[in-house]
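Yeah, one chain of the complex is gone here, protein chain that is, but the others are all in their spots.
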Amino acid sequence: MLPFCFEWVWDLGHVLFIGGLLFAPIGILGAGLTYCAVKAAYETINDSGESHH
Amino acid sequence: MKQEHNKAHKFGMVIDLDKCTGCGSCMVSCMSENNVPFKDDESDKKKSITWMRVYKLTNGKSFPDTEIVYMPRPCQHCGGKGDHGHSPCVSVCPATATDYGYDTGIVSQIYTRCFGCRYCMGACPYHARYFNWWDPKWPEGMEKYLSPDVSPRMRGIVEKCSFCYHRYQAARDQAYAEGDKDNIPEENYQTACTTACPAGAIVFGDLNNPEHKVHQIVKPDPHPDPRNKHVVGKSRNPKVFRLLERLGTNTKVYYLSDREWVRKQGDNYLEGEWDKIKNHHGDTSHG
Partner (left out) sequence: MDSALIPEGAKRCSFPKFYMGIAVVGAVVLWGLLAWGLIYWKGLNQTNMNDYYGFALWIWADLAVIAVGGGAFFTGLLKYIFKIDELKNIINFAVIIGFICYSSALLILAIDIGQPLRGWFIFWHANVHSMLTEVAFCLSFYFAVLTIEFIPNILENRQANKVSFFHHLAHNMHGIMVIFAATGAALSFFHQGSLGGVAGVMFGRPFSFREHLNIWPYTFFLFTWSAAAFWPCFTLLVTKITETITGKKLVGDKTVHLLSKIAGWMITSYIIAKIIDTIYWATVTAPSLGFKWTHFYSNNALYGKWMLFTELILCGVLPGVLLIMKSTRENSKLRLLAIILGVIGVCLNRWVMVLQVMAVPVMPFDTWALYIPSWQEMATTILPVAYGIILIALTYRYLPVFPQEQELNYPVEEEAVDEPVVAPAAEPVAATE
């Protein structure tokens, strides 16, 4: 459920529940995984760069 | 006993168990009105869909003192604890597929929203909710008799009595057309079971409207029961009771009987408890 959709209500239940148990985990897990993947890709490119020289 | 006419309706019924003969007309009319499908084998009653189900109760005594009563049980349209609209089923549905109508007091079921988790069925102590274990089927030719006002239900979802909500919609449309949208005359909105009952045992109407017969019979107490704050709308009529009232479900289906043993069947009581509280009716019912 997204904020501003027709069923959304701006009350504590929706903000805490949907925010805390849906968007927060998506955000944390998504950001964490992206960070790991991007860093790994960067390091992989650096590795191959080093091996050429 | 004056009461303000609330704008919000609170539809409910009272069933006179002393009049009910157990003929089953209410069940048949309900199934026909609401497009309840057929099954090849209807012998397993725990898998049959009967929005309105008639239970047979006895006083447990042997002949010649045996007495029998038939108790029709539609969905009780609970208002939940304190009558705030958090019915046992509505509060647990994870996808908001069943909802409480604050303007009508009717508990709805949104068939296209339900994904069939059946939590509502577990939460309902009245077994008023039914699951579509099979694809809906009608004998050949009979599909022509389906009501166009009620959508048939697909396999894998829950359904239940809606107090013939489509009839409410029709009555409301009529009221709009006639220019008095707040006034739905009693006779314009009646459920199929009410109109089909040959004994006239079922009375349906707006519990909030003192002009309606159901209100006059039930005389619902608008204040919480001082003995149990969760209970609201307790009847001030000593012959009227509700099913499992002590749980705080606050049903909108009331039952009426002259017989004490019948009234006692409406709820669970510890030993000796019934005698103490059997004469307790809505405490604020003075004047």
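A few comments on the model shown:
Order as written gives the chain letters A and B; numbering starts at 1 within each chain.
In this text, a residue touches a chain if its C-beta (ideal position, glycine included) is under 8 Å from a C-beta of that chain, and two chains touch if they have at least 3 such contacts.
Just so it is clear, the model here is predicted, and its values are computed rather than measured.
From the options B:Lys61, B:His127 or B:Lys181, the residue with contact to the unseen chain in the full assembly is B:His127. Here one chain is not drawn; of B:Cys93, B:Cys164, B:Leu207 or B:Val240, the residue touching it is B:Cys93. Interface note: of B:Arg113, B:Arg236 or B:Arg259, the residue touching the hidden chain in the full complex is B:Arg113. The omitted chain makes contact with chain A at the following residues, 1, 7, 13-14, 17-18, 21-22, 25-26, 28-29, 32-33, 35-37, 39-41, 43-44, 47-48. Where chain B meets the missing chain, the touching residues are 44, 46-47, 55, 57, 71, 78, 81, 86, 88, 91-97, 113-119, 121-127, 129-135, 154-158, 243-244, 246-249, 264-271, 273.
One rule holds for everything that comes next: only the chains that are shown with their structure count from here on.
Distance between chain centres (mean CA atoms), chain A to chain B: 48 Å.
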